[in-house]
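The complex is shown incomplete by one protein chain, all other protein chains being positioned as in the whole.
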């Protein structure tokens, strides 16, 4: 219990290099802002698209309990081989937190099996994220809702499988709603999708948003348990046939 | 309502050609036995692996309400391009019923996002399929359980996402259990996985098994409704910002 | 299949008698407006609070496939004995559609096991009901959302168990969201909770609202199937112990 959770924060890290405005919001990259919000009980590593193997070498993933994923404009640049590697690690138990525009990442789509499309709009509008599963560990310590004065809008229909648990629903000034906090289980891995975090707004400095991500890290960390055995299985009881 | 449901039954159709024993059980192929069990309200088309485009040309799929899938030893021979085509059609609303060893088919794995592995054993043993969601339309007309005197065993852990609805659970003589009737939704498509149907046993002649598949066809047929709109979305309400 | 579904629409029917304004909206009672929207394939019976046994005599319930429930200010006047009778019928397979302020009815609370409380406000504000499960039969024929120019607000947290399926989520002008279309299963019975329908607004004349209720009737109607057997059960297999 006293052991630290090992988190790798992955960021595409292109907007910050290419746009002065985005850089002014996240001077050290979105990943750093996310990592700094995770608190002392978490051991943070950073990885970005332009690192060798996108920073997701076998060794890095094997020492990651929970991977946080932020990507947007360069999903196509993520190599399929690395996506496959991350996918295998999730199935083996690594937690995965997919943020905002990561809904369209290869890894999220591969885990969901759906198109993961949605409505969107960039209009500096207000978002209010309501907690609808208040006793879930991911909602621990939160108020009834989180107000974000300016965010990108994401609207339904969100093309995902029905989440195992729906934790939060967003209200948008322009008239839409969105399932903003969703849990899924795939193989031994636990997955949390969390909507907010457009690159142009300082969302990842917000203390409540940070609290959600931190809660999700502890929720998503792997259990300690043997991997299930698959394949040919000897009978545990006598069978009357050729057993 | 009086309109027939259009079903395409897809079968790998290799065992029946290669093994005299399997051919003696299903002389016209597993697909025919499945199709003949669907009843008069269903319009059946057949397609097999060795047909051109595996019998799943665009036109065939565009005229299919529900696709039934049986495959086992040649999953790898199904072309990725056809898998992609079927996937798109499911996301657009075509129902999909995956039978038995189809758990390892490319299309099922792609829709689930998991490994879809399980325990198995061929030992001519008894299976008893218990209904655990008796008010579900897929259980309509069934008794409390279905007894199959000889089947292949499939055992937990079954590496799928938690099903939207768990309809049936199997008991096996050798000591295992299995989630045998599971529903999933992906995009606009409804999916039903149904466990029984090893090629060496006459399972698809069993009237109760046929009833389940027939029920599933009516459950999985598409609703009539506009496809959701995705992408950039104009505000429905006035936004104070640059809205 | 060609058989009509037998629906009983239950209405408290007090607002209409006591308030001139409400009577002007629903001159023949809310129940009549609901019943008239159900269409030709449905055989409608009406029952109200002030009828003998609230109009829910054993014979009426035994001949009801789906019960629709609207109540608001007089939940406490519904006799416990009748609530118990309705509860038993739902567990035996009768469908139940609970509308709007019925969230606080004795029967809904008894079936949910929770407090069923929520936030509310009467302010003639706009509601927009978004479909989040577009392939569900209850959403058949609907557009992406339903706009209601004036409705009472209901806001989260809505104190219900996590619904089996979440079909619709409401956006409110004043800044709240609500899980507005929820399915549940209890015993053999299927239950649909649908939010809109404050007595002061002509909501039940809205064609899309009527479509939802009509879809829900067909979704909730009982399956034809033996009731499960409970209690002492003889072994189906040989037991080595005293079996």
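The first chain written gets the first letter, and so on, giving A, B and C; residue counts start at 1 in each chain.
We take it that contacts are C-beta pairs under 8 Å (C-beta built on N, C-alpha and C of every residue); 3 or more make two chains touch, one makes a residue touch a chain.
Treat the numbers as computed from the prediction; the structure is a model and nothing was measured.
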Shown chains touched by the chain that is not drawn here: A, B, C
Contacting the left-out chain in the complete assembly, out of C:4, C:19, C:62 or C:114: C:114
Residue, one of B:22, B:169 or B:217, that touches the chain absent here: B:169
Selected residue (touches chain absent from view) among C:36, C:53, C:150 or C:208: C:150
Residues from chain A at the interface with the omitted partner, ascending: 1, 93, 128, 133-137, 139-144, 164-165, 173, 185, 187-190, 222-226, 228-229, 236-237
Touching residues on chain B - with respect to the absent chain: 128, 130-134, 144, 155-158, 162, 165-166, 169-172, 175-177, 179
Sites on chain C contacted by the missing partner chain, in the whole complex: 91, 110-115, 117-121, 123-126, 150, 153, 155-157, 159, 161-162, 164, 173-176, 184-187, 228-237, 239-243
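One rule holds for everything that comes next: only the chains that are shown with their structure count from here on.
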Chain whose average C-alpha position is farthest from chain C's own: A
Whole-Å separation of chain centres (CA-atom averages), chain A against chain B: 30
Mean-CA-position distance for chain C and chain A (Å): 36
In chain C, residues with contacts to at least two other chains: 128, 133-134, 144, 165
